[in-house]
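The following block contains the structure, expressed as structure tokens.
In this view, the complex is presented without one of its protein chains, the others remaining in place.
This part shows chain A:
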Amino acid sequence: MQLELSAEDAAFRDEMRTFFTTEVPQEIRDAVANRRELTKDQIVESQRVLNAHGLAVPNWPVEWGGKDWSPLRRHIWHEEMQRADVPAPLAFNASMIGPVIAHFGSQEIKERFLPATANLDIWWSQGFSEPDAGSDLASLRTTAVRDGDEFVVNGQKTWTTLGQYGDWIFTLVRTDPDVKKQAGISMLLIDMTSPGLTVRPIELIDGGHEVNEVWFEDVRVPAENMVGELNSGWTQAKFLLGNERVGVAPVGATKRVLAQAKEWARETGQLDDLLTASRVAELENELLALELTALRVVAHSADGKPHPASSVLKLKGTELQQAVSELVVDLAGPASLASGAGDDSDLPWWSRRATPAYLNLRKASIYGGSNEVQRQIIAKTILGL
């Protein structure tokens, strides 16, 4: 047992640190540090800088631009990125559909989509959840019926994050209604400019427009756009969701916000208050425990399969992310009410952004497999209950 990184891994960390703090435009990093919503162009630009240096999709197979890194190096890459306030590569592309296409897609589909996906030339949206299929995803009802060389898709998807920017959407559709629900699902890639496809915004509790409904009315999709075999979509879905869970423990980003919160607490004289200081200290300690747990998990997941304890990371990671956003709202106090004020307000920017950020982050314990689903996974697969 030893705590120090090996000389090679320490050099790798320095290399990543230098890259993220010098190559990604300062303006984009400032926007992240200032908890501002990024524009589409900023997200695209940042990912293209990463991709130009071969650092956008390290988790993919090497032949498609991935790096054959150890889990520890991938972890360091991710942590240093967050530490430098660099936005992560778009999850729908880099963590979700990219690995699925690389693993299950035909050579033709790989060549057609993977380079454009890595470079964010295609912006992917996710079409999984439906109004009646949330945690029980397999009960989805959007249908795809074969008609010659095409499928005809009808139904509704929801919670499609940033769907307003989407060029393509990867969907789970029902292709056989007469078998066990998991056995009749396929994965289809659909061009979002197709006739009959409509994106409608959903306004969220923070006042923002982040998610959408996507409606399909007789949308015709070429049969060649299916990833994997007909009716094998549940396999791809489980593969994708397994990857998603690993990617959502935002340790570094939460640490950054907590460090900022401490600064704001100091500026407003609240850090001298023992109740506030102990709340901060307790959060810091839990974050440290989470970070070390993440390190233990990456150190033990050499075979590429997610460590069972990755459910702990998702669950605790999102809880702490929420708890830190809650701390910031409370530090802002009455100034947090001024969430609609512009820059001519006398109140500090962070206090004006505190509540929308807090409200927005309530989503974190719901997406990526709700935290109750994670408890189910822990109880069943780890504790054998």
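Brief remarks on what is shown
Here, contacts are C-beta pairs under 8 Å (C-beta built on N, C-alpha and C of every residue); 3 or more make two chains touch, one makes a residue touch a chain; residues count from 1.
The rule we apply is simple: contacts and distances are computed from a predicted model.
A chain of this complex does not appear here, and its UniProt-recorded name among "ABC transporter permease", "Phosphonate C-P lyase system protein PhnH", "Carbon starvation protein A" or "Acyl-CoA dehydrogenase" is "Acyl-CoA dehydrogenase". Checked against the hidden chain, the listed residues A:A118, A:L197, A:L315 or A:V329 yield one contact partner: A:L315. When the omitted chain is restored, the residue from A:D147, A:E203, A:D218 or A:E282 that touches it is A:E282. Residues 1-6, 9, 72, 255-256, 258-259, 262-263, 266, 271, 274, 277-278, 280-282, 284-293, 295-296, 299-300, 309, 312, 315-316, 372, 374-376, 378-380, 382-385 of chain A touch the missing chain (whole complex, contact as defined above).
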